[in-house]
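One chain of protein is taken out of this complex; the other chains stay put.
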Amino acid sequence: MDLEQLRQQVADFALERDWDQFHSVRNLILAMVGEVGEVAEIVQWVGDDGMQDLLSSDGRTRLAQELSDVLIYLVRIADKSGIDLAEAVTKKLAENNEKYPSDKARGNSKKYTELGD
Amino acid sequence: MDLEQLRQQVADFALERDWDQFHSVRNLILAMVGEVGEVAEIVQWVGDDGMQDLLSSDGRTRLAQELSDVLIYLVRIADKSGIDLAEAVTKKLAENNEKYPSDKARGNSKKYTELGD
Amino acid sequence: MDLEQLRQQVADFALERDWDQFHSVRNLILAMVGEVGEVAEIVQWVGDDGMQDLLSSDGRTRLAQELSDVLIYLVRIADKSGIDLAEAVTKKLAENNEKYPSDKARGNSKKYTELGD
Partner (left out) sequence: MDLEQLRQQVADFALERDWDQFHSVRNLILAMVGEVGEVAEIVQWVGDDGMQDLLSSDGRTRLAQELSDVLIYLVRIADKSGIDLAEAVTKKLAENNEKYPSDKARGNSKKYTELGD
């Protein structure tokens, strides 16, 4: 699945339903927040220790569905904002590579601004 | 950019920094929530009417960066949960197609459970 | 601290700065999402096991600040929506009391719709 293919499919889906009128960037961001909330709901009561059990049951399927919803809105937000998401993420990975050099960041969850010299 | 390529790049990035120890699914979900919060911050004060101006300025670049961060964590959550994100989103799009038939959903933002017969 | 006092203080604060123009309900909701993201960021990498350490260090102060920001926006959203938050939460607690009777809900994290008879 290519990000560009996905963008096209999601755009076609909206077009066929005349949903562009609802798909302002801020509306879509709020919709994404709603879906992220559903992701959180799935894992909210299990604790870190309960995740393996959750993922062995129907929790994995439910999580897969909600993550897909987040991805769909994410791709749509980028599209309606004139952002090439594939290009943006490639650039971000390169930036992260500079901000978090392996030797300093190894085994360390500190933010790059807090990594010592 | 293929979702599988992206998954691999993000996994390699974490591996090189020995970050797997931090990348539990719940940790990653909380990190994604943080990034979604940064997306919201970018658009919080402009109002719907201010979005075009925001996207014509450096707002688009900032939005592209934060959307990329959401995508990176999203891909990583799926990976650490044993979810094939490309497969999941393909399935979800097919389900949405059934839940929102074009003729009933046209020009309508109601949830599928509220679409009349 | 009374919720009504807090509402008044937050309203005065905005009035003195001529910020009502920015405080539409949707803007405020997006701002609250941003603050919730900052709450998540504080606890994202520590894992459940690291919470006690976090709360023994400056993590408690940082968490207190971000929770306060969420509360301030929450109170402001209610105010700008014409919602009496004290009344609403009293009503919600009563509803929760009916939806989750102690005998059925005891030791059970299921949603009320899934509680057996």
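By letter and in written order, the chains are A, B and C; residue numbering begins at 1 in each of them.
In this text, a residue touches a chain if its C-beta (ideal position, glycine included) is under 8 Å from a C-beta of that chain, and two chains touch if they have at least 3 such contacts.
Since the structure is predicted, the reported quantities are computational estimates derived from the model, not experimental observations.
From the options C:16, C:58 or C:98, the residue with contact to the unseen chain in the full assembly is C:16.
Panel shows chain C; residues 1-4, 6, 9-10, 13, 16-19, 21-22, 24-26, 29, 32-33, 36, 39-40, 43, 48, 51, 55, 60, 63-65, 67-72, 74, 77-78, 81-83, 85-86, 88-93, 95-97, 100, 102, 105-109 of it touch the chain omitted from the view.
As for the chain not pictured, it touches chain A at residues 22, 24, 26-27, 30-31, 33-38, 40-41, 43-45, 47-48.
Residues 26, 29-30, 33, 45, 47-49, 109 are the ones on chain B that touch the missing chain.
One rule holds for everything that comes next: only the chains that are shown with their structure count from here on.
Averaging Cα coordinates per chain places chain A and chain B 3 Å apart. Annotation for chain A: residues touching 2 or more other chains are 26, 29, 33, 48, 109.
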